[in-house]
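Every protein chain but one is kept in place in this view of the complex.
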Amino acid sequence: MRVLRWLILPLLVVPLSWVLLTGFSVNPNEVPSALIGKPMPSFSLTTLDGTKLDSRALRGKPVMINFWASWCPPCVAEHSVLLDAQRRLGGRLQIVGVLYQDTAADARSFLATHGDPGYASLQDDDSRLALDFGVSGPPETYFVDAGGMVRGKQFGPLSAAALREQLARIGVSDS
Amino acid sequence: MLPSLGHVAILIGLAVSLYAAVAFVLGGRGRDAVLLATARQAMYAAFGLAFIACAAMVISLLTHDFSVAYIARNNATTTPPFYSIISLWAALEGSILFWTLLTLGWASLVLYRYRARHTALMPWVGMSLALVAVFLFSVMVWPGNPFSRITPVPLEGSGPNALLQNHPFMGLHPPLLYLGYTGLSVPFAFGIAALLTRRTDEEWLGVVRRWTIIPWIFLSLGIVAGAWWSYEVLGWGGYWAWDPVENAALLPWLTATAFIHSSMVAERRGTLKVWSMALVIATFVLTILGTFLTRSGVVQSVHSFTQSAIGPWFLGAIVLALGGSLALLLWRLPDLGDRGDPPRAVSRESAFLFNNVLFLGVTFVVLFGTLMPLIFQATGGQRISVGTPYYNGLNVPIFGALLFLMGVGPALPWGTASWRTVRERFTLPIVAAAGVLVAAVALGMRQPAPLLTLGLAGFVGTVMGDELLRGARSRARVRGEAPATALWHLATRNRRRYGGYVVHFGVLVMAIAVAISSTMARQTTVTLRPGQSATLAGYTLTHDRLVIEPLAEDARVTETRAEMTFAGPQSGTLATALRDYPNSTAAIATPAVRTALGEDLYVTLLSSDPKTGSVTVRVFVNPMVVWIWIGGAILGLGAAFAIWPDGRRIPAVLPAPEARRAEPAASVPAPVSATMEGS
Partner (left out) sequence: MKGLALPLAGGALLALAALALLSALQPPVAATRLEQAAALSAQLRCPDCAGLSVAESSSGSAQAIRNEVDGLLAAGQTPDQVRQHFVDRYGEWILLSPRAPIAWLLPVVLLVVAGLGLGAWLLRARRGKASPPLVAAAAELQRVRDEVEALDA
């Protein structure tokens, strides 16, 4: 009995420190997507140019869906990566922007200031599509393979390295 | 120049507190009074050095010395002096510096006050406090140097966190909270000293009780002030969100409160020593754990500090403090045998013990809930959230039971209670509770939580009122004093008991206010053009105009302000604003709160359209919120009253009374309430 008492020490200290220690390796704000391995949500929305884009039109080719807003500073930071990606990979990869809680006018002036990558950005006025993807805040980017399955999610701004890693998941080599 | 001075002060502070720790150990072992005196003086010196470092930081903040990274990140040339000063504790490194100052302040106070008393314990108390200081100074020397420099020196700093420079309460609530947190290292130090010296008799318990209540007062006021800050600043209409940073303050408060109750049983019956010691240790470990959780960036929180290298250091401190003191406790377990018997099932003691079970229950729920996202993440990788519905779902019933015990405990005599006593004590309060319930239902209240709270409040209030009246009436008769004088004398001669009642009364006021404000608030979100009105709960709110202009005290801040007129139970004008700080992506709400005793009118600006002048506002009518703050003040006053020194000396030795086997009603040393049965 005497000796057993001492067991309480490791039983309390070890799990507690282990749980707290694992906390260091994870960003508490970054939440993995529940959509990974599931089909991409379908949509039919108006682009900034006023044309309609249906998700069925994207089938058969890898897709990258980028949620962004003109009021979001990290979106400015990742914008050059997006411009570059569209320029280099536009042929093999379909990029679609989705406005997150933003007005079309603000978005247009953002593109005028920071450069228009040329791909369509969708107006998601009631945030329905953002909710379907489980977006918690811009920028967030989802990677969908040619079969229409969600394979990756980037939380926060894309860097060139993060983009390369994510694109590998949907079979687009970026070298 | 000044930053270097501050940094040097920290370096010397580390050396000096290391010396103090060693000298306390050597002096304590060799009973060397001279060495112990130098150790004490080293601790006073460490306090002085921490003060110099804090002063250097404050002056550098006031003079906007951006060569210091902390100041460049948390200050700007336009920051008003008041917010420059309080930036000392507005971010990570500065708050640790401030924390060190307060810890050493408490340590010096205790070491000075007891320099000639508790001679066997004090060296080890000093050693424990010195080790805490060593840890804090080391953190500032290595991972969290508040004076680390940057080159090139920026011309302008990024300014304080927008949320923290938006309300003067920021100058009030962290210092109160930190005074509480840091003060709790004193009872811990006494606990460790008692264990080390095997002097686990009643000596340490008395000192520790007092030195738990003092920081407990600050912690309580800090928590209430924090809730008030959240209510006045964050603009969501509430005051408590079970955020990790709030939980971090609540956890040590809960265990300290449990200890304050259990120590009364321990003191009276010579029992529960292990339990009391465990509570003292748990309280201290929880203060570090809370600091770790809010400063390491491992949990998501409203105002978590930036992620930094400090996390592992605090984790090490948790493991050391928890593992070390637990090992010491286990080692000394044979010395902690109880001298007394367990209390009777129906007695004030047992009410206190059930109180402890419930307080520990809430502690477990809050701790488990706060850590659960981490636990799930560590064990299965699943991400979960734990929020208000969880905490309220489990804690509200426990709080209800605690409220009930708050009435039961004081009504039962110490020792044991006869059925007759129980019946006499409880009949009136239960009838009163039923009366309150019936009245509340008749007035149209239907929700169970506030009904239950009101019923219990009627019960507890009647118990306390009954007690007070019995005592005062008896004293008035015996001494021929006027009733009010009798009541005052009764209370000042029994500070602990009647101070405790005042604390309970404050809790009662807060409980009612929380129950009603959280279930009966009304709110609406409306968009108004200038001249348009909205109505809510008897108020008519008219939007007069939208003003967008730079803030008078800081031109870099743009204020978008809706000026409104309101009429109803209160009337007047108000301005609710959104402030755009240059260093914040989201605009910071500055809600308008119009407080009255009955209810608050609370208006938050959500968005505005400069072209039409229309605004979207969220309007709350929150009943009784001000009573939470009033209840908190009552609680603080009551606790201060309870521990106020009354100048009476207690002789050290008295033979244990023999006549305690009988029913307390028949014996002389029975509680005032029991003795007055039948009178």
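As written, the chain order gives the labels A and B, with residue 1 at the start of each chain.
Note that in this section a residue touches a chain if its C-beta (ideal position, glycine included) is under 8 Å from a C-beta of that chain, and two chains touch if they have at least 3 such contacts.
Remember, it's a predicted structure, so these values are computed and weren't measured experimentally.
In the complete complex, the residue from B:Phe169, B:Tyr390 or B:Trp488 that touches the missing chain is B:Tyr390.
Screening B:Ala309, B:Ala327 or B:Val431 for touch with the missing chain picks out B:Val431. Residue-wise, the contact with the chain that is not shown comes from A:Gly137, picked out of A:Pro74, A:Gly137, A:Gly156 or A:Gly171. Residue B:Gly361 is the one among B:Gly48, B:Gly324, B:Gly361 or B:Gly465 that touches the chain missing from this view. For chain A, the residues in touch with the chain missing from this view are 31-35, 41, 101, 126-128, 130-137. Contacts to the hidden chain, counted on chain B, fall at residues 201-202, 206, 235-238, 241-244, 267-270, 300-302, 304, 339-345, 350, 353-354, 357-358, 360-361, 364-365, 368-369, 372, 376, 382-390, 393-394, 396-398, 400-401, 414-415, 423, 426-428, 430-431, 433-434, 437, 447-449, 451-452, 455-456, 459, 471, 474-475, 478-479, 490, 493-494, 496-497, 525, 604, 606, 618, 648, 650-658, 660-661, 668-672, 675-676.
As a convention for this text, only the chains that are shown with their structure count from here on.
As a whole-number value, the distance joining the C-alpha centres of chain A and chain B reads 41 Å.
Partner chain A is touched in their complex by these residues of chain B: 292, 296-300, 311-312, 315, 318-319, 322-323, 326-327, 330, 333, 371, 373-375, 377-378, 383, 585.
Chain contact summary for the complex, chain A toward chain B: residues 5-6, 8-9, 12-13, 16-24, 26, 28-29, 31-32, 71-73.
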